[in-house]
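Left out: one protein chain. Kept in place: all the others.
Chain IDs A and B follow the sequence of writing; residue 1 opens each chain.
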Amino acid sequence: MKYKIWIGIVALGVFIFAIPQVLEGYSMNVMNVALLFSIVAYGISIMMGMGGQLSFASVSFMGGGAYFIANVCTNRFGINMPTLPALLLTPVVFAVIAFVIGLFLFKLKGTYFTFSTIALVQVAYTFFNNYKPIFGGADGISGIPTLNLFGYKFTSYNKWFYVIVACVIIVAVLVERIRRTQLGRSLASIRDNETAALTLGVNVYMTKVIAFSIAGALAAFAGALWCMHGKFVGADMFNYANAAQFIIMAMLGGVNNTIGIVVGAILVKVLPELLRSLQAYMQLIWGIAIIVLMVFMPSGRAGLYERVREKVGSFIDKNKPGTGKEQPHETSSKA
Amino acid sequence: MDFTLFSTLVINGLAMGVIYAMLAMGLILLIRAVGILNFAQGDLLMFGAFISSSLILDFELPLFIMIPLALLSFCIVGLIFMFAIYWPLRKASYPAATIIATMGASIVLKEVATFIWGALPRSLSPILTDEAGKAAILYIGSVPLQWQYVLIIVVGSILIFLIFMLFEKLYVGKMMQAACQDAYAANLLGVPTIVTIAATYMIVSVLASVGGYLVAPIFMVRNTLGTLQLRAFAGVVIGGFGNIKGAIVGSILVGLIEVFSTVSFSGYKDVTVFLLLIVFLVIRPQGLFGEKIADKA
Partner (left out) sequence: MKPVLRLDGISKRFGGVVAAKDITFAVLPGEVHGLIGPNGAGKSTLMNIISGIYTPDKGTVYLRERDITKVPSFERARIGIGRTFQTPRFMQRSNIRDNLLMGTDLANQMGYLSSFIGKKGNPFEEELAELMEVAKFTFRWEDNISSLPFGKRKLLEIVRSMLGHPKVMLVDEPAAGLNNKEIEYAMDLLNLAARKRGIGVLLIEHSMDMIMDICDDIVVINFGEVIASGGPEQIASNPLVIEAYLGGDDDAEN
């Protein structure tokens, strides 16, 4: 198994080196945004992949993070915070907000809860779109300063790429760590049978709230980066349709597959750009692709990416001499 | 506020409430009889609106021909929807998969509608118009009410009532629910599961599409009509999940609240409805009529 990790690291290194050589300007913008979206998708992975809770709320927390930066770093209310502390403050603030909201929303179960997150998105969107003093109304807020890291200003998309990749890697490592520790296991037990989880000592309610807070913090963090990257925030981004898109992004790569999430996010953002010629049909293809994807997910595992990886993996395994897959065996000390 | 304004708002609210109730009823039917949460419900309404308006505007069919044709088309759409979404996914191990697939279907329905009928909204005149071609008004005392709203309330209520009787009281409906809950037993009892499921999808499609036809003159026929489903979601939850009666009452409530809040906070009417939903959920999670949520090991 170890060689897979090394291949992964090498591939990552190639990716980090090659992309800025190949892309710039608009296309780099797209890649950066795709990577930022993957951070949001990671939050969804925790909630849905691990915990089995379908939540649309991430998009509103993303907006929260973005508007937070937009208000706190631009002297709108007399506060002019430098971007780095504001950025680091964002996930903390929104973890708390998400926690409080989660305490209320998780009094509901299953689909009730999902509907309540949709309600949340609608409420948030309406405020984002209408309340000028904080959110700038339909025009949004522009002129947001770019990230300033101890004096180094990220003024080009290519420069942004590195910091965004670093953030994605950190988030990925965190999420994977969660998966392998008690929180991840407890969420999995909730996903598979809530009542049984209770009998195993899992505080189902609080665990869900915690997962929701982490997802909210991640989304807010991504939103903060996003608005500094694009130097603009507007309500359009944070609507129900995009909420659905984030969920699909997470499912695409394999909602429980840490690498697949990034792949899914990149596919969703980049593919439409590559298929420019099919612009008119893009949405239709997208819709059909979603349905097809859900149909062909093999039982128990999610994501096109995982299927492909399985096929590639088994191909490699079959063709390596001496490492045929071991069969599970049992030994009884007595017959 | 004067009485005229009040009555107008009430009628408008009830009418929208009935539309939401039709959507909500379809949602619950699909959940209880088929076990799927349909995020394309509003788009079925939208598609129904397009079909109806096309039959009237493009084919210039008189009402008595248009209605049976439209109903037939709605059933066909329902069947196609079932074969595309439900059938391949009926054994999916990830319940979220079906939900996401309906999200995909929502997009597909929008795009197909745009391809067939174009991206521009179309206007459809109300069912009853006066000599000048404008919306006919019904006068109750001195209060003017738009006939279209009244028709929505009447037609919608009748349809809801009929289907409610089918599902809550009559054997057929209970059989369909049983078929969902235990396909094996239902098969043993001679209820062909696929038939009951197909019937459910057709009924749901008709409910939503008729709603689309009724509401088209008010909102114009456009591919964004699907967002009406969000109000239906709110109605379903407020009413108490899984409960048809609750969903209907909840949806009508939502319609009324929405309309009345446009008086004071026009831009924020969504906030009123959905904030109320959240507050409601927190205070009374089981909704108005739901049972207390009981867990079993």
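Everything below uses one rule, namely that a contact is a pair of C-beta atoms (placed from the backbone, for glycine too) under 8 Å apart; a residue touches a chain by one contact, two chains touch by 3 or more.
Since the structure is predicted, the reported quantities are computational estimates derived from the model, not experimental observations.
Participant: Write down which of A:D192, A:D236 or A:E273 is the residue touching the left-out chain.
Facilitator: Counting the whole complex, the residue in contact with the absent chain is A:D192.
Participant: I'm checking contacts with the chain that's been left out. Which of A:N80, A:T155 or A:N203 qualifies?
Facilitator: Checking each option in A:N80, A:T155 or A:N203, the one touching the absent chain turns out to be A:N203.
Participant: List the residues of subunit A that touch the chain left out of this view.
Facilitator: Contacting residues on subunit A, toward the hidden partner: 177-178, 181-186, 188-189, 191-193, 195-204, 207, 210, 256, 300-301, 328-334.
The rule we apply is simple: only the chains that are shown with their structure count from here on.
Participant: Where on subunit A is subunit B touching in the complex?
Facilitator: 48, 52, 54, 104-105, 107-109, 111-112, 114-116, 118-120, 122-123, 125-127, 129-130, 194-196, 198-199, 240, 244, 247-248, 251, 255, 281, 283-284, 286-291, 293-295, 297, 299-300, 302
Participant: For the complex, which residues does subunit B have touching subunit A?
Facilitator: 31, 37, 39, 84-85, 88-89, 91-94, 96-101, 103-108, 110-112, 115, 227, 230, 233-234, 236-237, 241, 267-268, 270-271, 273-275, 277-278, 281-282, 285, 293, 295-297
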